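Every protein chain except one is present and positioned as in the full complex.
Then we have subunit A:
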Amino acid sequence: MKIDHSQPLEYSTGQNNLNIFGFWIFLGAEIMLFATLFTTFFTLEHRTGNGPTGAEIFEITPVLIETILLLTSSFVIGLGIHAMRLGNKKAMITFFSITLLLGLGFLGFEIFEFVHYVHIGAGLQTSAFTASLLTTLGTHGAHVTFGLFWGLSIILQVKKRGLTPETANKSFIFSLYWHFLDVVWIFIFSFIYLKGMM
(Lines give C-alpha, C1' and ligand atoms only; values in the text may rest on other atoms or scores of the structure.)
Protein backbone atom coordinates (compact mmCIF):
# COMPACT_ATOMS: atom_id res chain seq x y z
CA MET A 1 0.00 0.00 0.00
CA LYS A 2 1.30 3.46 -0.89
CA ILE A 3 1.90 5.51 2.22
CA ASP A 4 2.09 9.29 1.91
CA HIS A 5 4.32 10.55 4.73
CA SER A 6 3.48 14.21 4.14
CA GLN A 7 -0.02 13.54 5.51
CA PRO A 8 -1.08 12.62 9.07
CA LEU A 9 -1.33 8.82 9.55
CA GLU A 10 -5.12 8.75 9.29
CA TYR A 11 -4.92 10.28 5.78
CA SER A 12 -1.74 8.49 4.69
CA THR A 13 -3.24 5.98 2.23
CA GLY A 14 -5.83 6.19 -0.53
CA GLN A 15 -7.99 3.69 1.34
CA ASN A 16 -7.86 5.86 4.47
CA ASN A 17 -8.95 8.94 2.54
CA LEU A 18 -11.90 7.05 1.11
CA ASN A 19 -12.85 5.65 4.53
CA ILE A 20 -12.97 9.16 6.00
CA PHE A 21 -14.92 10.53 3.06
CA GLY A 22 -17.31 7.57 3.26
CA PHE A 23 -17.91 8.36 6.90
CA TRP A 24 -18.78 11.95 6.01
CA ILE A 25 -21.42 10.58 3.62
CA PHE A 26 -22.78 8.48 6.49
CA LEU A 27 -22.88 11.58 8.71
CA GLY A 28 -24.89 13.27 5.95
CA ALA A 29 -27.47 10.49 6.30
CA GLU A 30 -27.37 10.94 10.07
CA ILE A 31 -28.14 14.65 9.65
CA MET A 32 -31.24 13.55 7.73
CA LEU A 33 -32.22 11.01 10.41
CA PHE A 34 -32.15 13.67 13.11
CA ALA A 35 -33.84 16.18 10.80
CA THR A 36 -36.86 13.88 10.50
CA LEU A 37 -36.95 13.50 14.30
CA PHE A 38 -36.79 17.28 14.76
CA THR A 39 -39.51 17.67 12.13
CA THR A 40 -41.76 15.31 14.06
CA PHE A 41 -40.98 17.04 17.33
CA PHE A 42 -41.65 20.56 16.03
CA THR A 43 -44.92 19.40 14.48
CA LEU A 44 -46.15 17.66 17.62
CA GLU A 45 -44.63 19.66 20.49
CA HIS A 46 -47.90 21.44 21.36
CA ARG A 47 -50.03 18.29 21.16
CA THR A 48 -49.74 17.55 24.85
CA GLY A 49 -53.20 16.03 25.40
CA ASN A 50 -53.73 15.38 29.10
CA GLY A 51 -49.98 15.22 29.71
CA PRO A 52 -47.53 17.93 30.78
CA THR A 53 -45.96 20.55 28.51
CA GLY A 54 -42.24 20.99 27.95
CA ALA A 55 -42.07 24.02 30.23
CA GLU A 56 -43.58 21.93 33.03
CA ILE A 57 -41.14 19.02 32.90
CA PHE A 58 -37.81 20.50 31.68
CA GLU A 59 -35.26 21.43 34.34
CA ILE A 60 -32.34 23.65 33.50
CA THR A 61 -29.70 22.21 35.88
CA PRO A 62 -29.46 18.59 34.63
CA VAL A 63 -29.75 19.78 31.02
CA LEU A 64 -26.92 22.24 31.54
CA ILE A 65 -24.73 19.58 33.17
CA GLU A 66 -25.38 17.22 30.24
CA THR A 67 -24.46 19.99 27.81
CA ILE A 68 -21.19 20.84 29.57
CA LEU A 69 -20.24 17.14 29.84
CA LEU A 70 -20.79 16.49 26.14
CA LEU A 71 -19.18 19.78 25.04
CA THR A 72 -16.09 19.01 27.14
CA SER A 73 -15.90 15.43 25.86
CA SER A 74 -15.97 16.73 22.29
CA PHE A 75 -13.07 19.08 23.11
CA VAL A 76 -11.10 16.31 24.85
CA ILE A 77 -11.40 13.87 21.93
CA GLY A 78 -10.13 16.71 19.71
CA LEU A 79 -7.07 16.84 21.98
CA GLY A 80 -6.81 13.06 21.60
CA ILE A 81 -6.61 13.35 17.81
CA HIS A 82 -4.05 16.14 18.19
CA ALA A 83 -1.95 13.88 20.47
CA MET A 84 -2.32 11.08 17.91
CA ARG A 85 -0.92 13.35 15.21
CA LEU A 86 2.05 14.09 17.47
CA GLY A 87 2.56 10.32 17.74
CA ASN A 88 1.94 10.41 21.49
CA LYS A 89 0.05 7.17 22.02
CA LYS A 90 -0.12 7.43 25.80
CA ALA A 91 -1.63 10.93 25.78
CA MET A 92 -4.04 9.90 23.06
CA ILE A 93 -5.34 6.93 25.04
CA THR A 94 -5.66 9.13 28.14
CA PHE A 95 -7.70 11.73 26.24
CA PHE A 96 -9.88 9.06 24.63
CA SER A 97 -10.53 7.49 28.04
CA ILE A 98 -11.53 10.85 29.55
CA THR A 99 -13.85 11.38 26.56
CA LEU A 100 -15.62 8.09 27.22
CA LEU A 101 -15.90 8.80 30.96
CA LEU A 102 -17.52 12.16 30.20
CA GLY A 103 -19.82 10.38 27.75
CA LEU A 104 -20.72 7.88 30.45
CA GLY A 105 -21.50 10.77 32.82
CA PHE A 106 -23.73 12.31 30.17
CA LEU A 107 -25.55 9.02 29.71
CA GLY A 108 -26.03 8.63 33.47
CA PHE A 109 -27.74 12.02 33.66
CA GLU A 110 -29.88 11.23 30.64
CA ILE A 111 -31.05 7.88 32.06
CA PHE A 112 -31.85 9.64 35.35
CA GLU A 113 -33.80 12.24 33.38
CA PHE A 114 -35.80 9.54 31.56
CA VAL A 115 -36.65 7.74 34.80
CA HIS A 116 -37.74 11.08 36.25
CA TYR A 117 -40.00 11.81 33.26
CA VAL A 118 -41.70 8.42 33.51
CA HIS A 119 -42.04 8.90 37.25
CA ILE A 120 -43.87 12.23 36.89
CA GLY A 121 -46.20 10.82 34.24
CA ALA A 122 -44.47 11.87 31.03
CA GLY A 123 -43.77 8.46 29.52
CA LEU A 124 -43.49 7.40 25.90
CA GLN A 125 -47.25 6.86 25.53
CA THR A 126 -48.53 9.91 27.42
CA SER A 127 -48.96 12.31 24.48
CA ALA A 128 -47.69 13.10 21.00
CA PHE A 129 -45.33 15.59 22.64
CA THR A 130 -43.73 13.14 25.09
CA ALA A 131 -43.54 10.42 22.42
CA SER A 132 -41.66 12.62 19.95
CA LEU A 133 -39.52 14.11 22.75
CA LEU A 134 -38.40 10.76 24.15
CA THR A 135 -37.85 9.28 20.68
CA THR A 136 -35.59 12.18 19.68
CA LEU A 137 -33.64 12.20 22.96
CA GLY A 138 -33.52 8.41 22.98
CA THR A 139 -32.11 8.17 19.46
CA HIS A 140 -29.33 10.56 20.44
CA GLY A 141 -28.73 8.67 23.69
CA ALA A 142 -28.61 5.36 21.81
CA HIS A 143 -25.94 6.84 19.54
CA VAL A 144 -23.90 7.89 22.60
CA THR A 145 -24.28 4.39 24.10
CA PHE A 146 -23.11 2.80 20.85
CA GLY A 147 -20.23 5.30 20.78
CA LEU A 148 -19.06 4.22 24.24
CA PHE A 149 -18.62 0.60 23.07
CA TRP A 150 -17.07 1.71 19.79
CA GLY A 151 -14.63 4.04 21.58
CA LEU A 152 -13.66 1.35 24.06
CA SER A 153 -12.85 -1.03 21.20
CA ILE A 154 -10.73 1.68 19.53
CA ILE A 155 -8.76 2.26 22.73
CA LEU A 156 -8.11 -1.48 23.15
CA GLN A 157 -6.98 -1.83 19.56
CA VAL A 158 -4.62 1.16 19.71
CA LYS A 159 -3.19 -0.26 22.95
CA LYS A 160 -2.60 -3.62 21.30
CA ARG A 161 -1.45 -2.61 17.81
CA GLY A 162 -0.04 0.88 18.36
CA LEU A 163 -0.52 3.81 16.00
CA THR A 164 -0.64 2.46 12.45
CA PRO A 165 -2.36 3.94 9.37
CA GLU A 166 -5.30 1.61 10.11
CA THR A 167 -5.77 2.31 13.82
CA ALA A 168 -5.20 6.07 13.32
CA ASN A 169 -7.83 6.03 10.60
CA LYS A 170 -10.35 4.25 12.84
CA SER A 171 -9.63 6.62 15.72
CA PHE A 172 -10.09 9.68 13.53
CA ILE A 173 -13.39 8.35 12.18
CA PHE A 174 -14.57 7.70 15.72
CA SER A 175 -13.69 11.28 16.65
CA LEU A 176 -15.86 12.51 13.74
CA TYR A 177 -18.76 10.45 15.08
CA TRP A 178 -18.31 11.84 18.58
CA HIS A 179 -18.13 15.46 17.45
CA PHE A 180 -21.24 14.87 15.36
CA LEU A 181 -23.14 13.69 18.45
CA ASP A 182 -22.14 16.92 20.17
CA VAL A 183 -23.45 18.93 17.21
CA VAL A 184 -26.78 17.10 17.42
CA TRP A 185 -26.92 17.78 21.15
CA ILE A 186 -26.36 21.52 20.56
CA PHE A 187 -29.54 21.51 18.47
CA ILE A 188 -31.46 19.45 21.05
CA PHE A 189 -30.28 21.80 23.80
CA SER A 190 -31.23 24.93 21.85
CA PHE A 191 -34.43 23.98 20.05
CA ILE A 192 -36.00 21.40 22.36
CA TYR A 193 -34.97 22.42 25.88
CA LEU A 194 -34.24 26.16 25.78
CA LYS A 195 -36.98 26.92 23.26
CA GLY A 196 -39.39 24.82 25.35
CA MET A 197 -38.51 26.68 28.55
CA MET A 198 -38.54 30.15 27.00
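Basically, a contact is a pair of C-beta atoms (placed from the backbone, for glycine too) under 8 Å apart; a residue touches a chain by one contact, two chains touch by 3 or more; residues count from 1.
Assume contacts and distances are computed from a predicted model.
Participant: Name the absent chain as its UniProt record does, using one of the following: "Sugar ABC transporter ATP-binding protein", "Quinol oxidase subunit 4", "Probable tRNA sulfurtransferase" or "Fumarate reductase/succinate dehydrogenase flavoprotein subunit".
Facilitator: Matching "Sugar ABC transporter ATP-binding protein", "Quinol oxidase subunit 4", "Probable tRNA sulfurtransferase" or "Fumarate reductase/succinate dehydrogenase flavoprotein subunit" to the record, the invisible chain is "Quinol oxidase subunit 4".
Participant: Name, in rising order, the residues on subunit A that touch the hidden chain in the full complex.
Facilitator: 7, 11, 17, 20-21, 24-25, 27-29, 31-32, 34-36, 38-39, 42-43, 60, 64, 67-68, 71-72, 74-75, 78-79, 81-83, 86, 88, 91, 175-176, 179-180, 182-183, 186-187, 189-191, 194-195, 197-198
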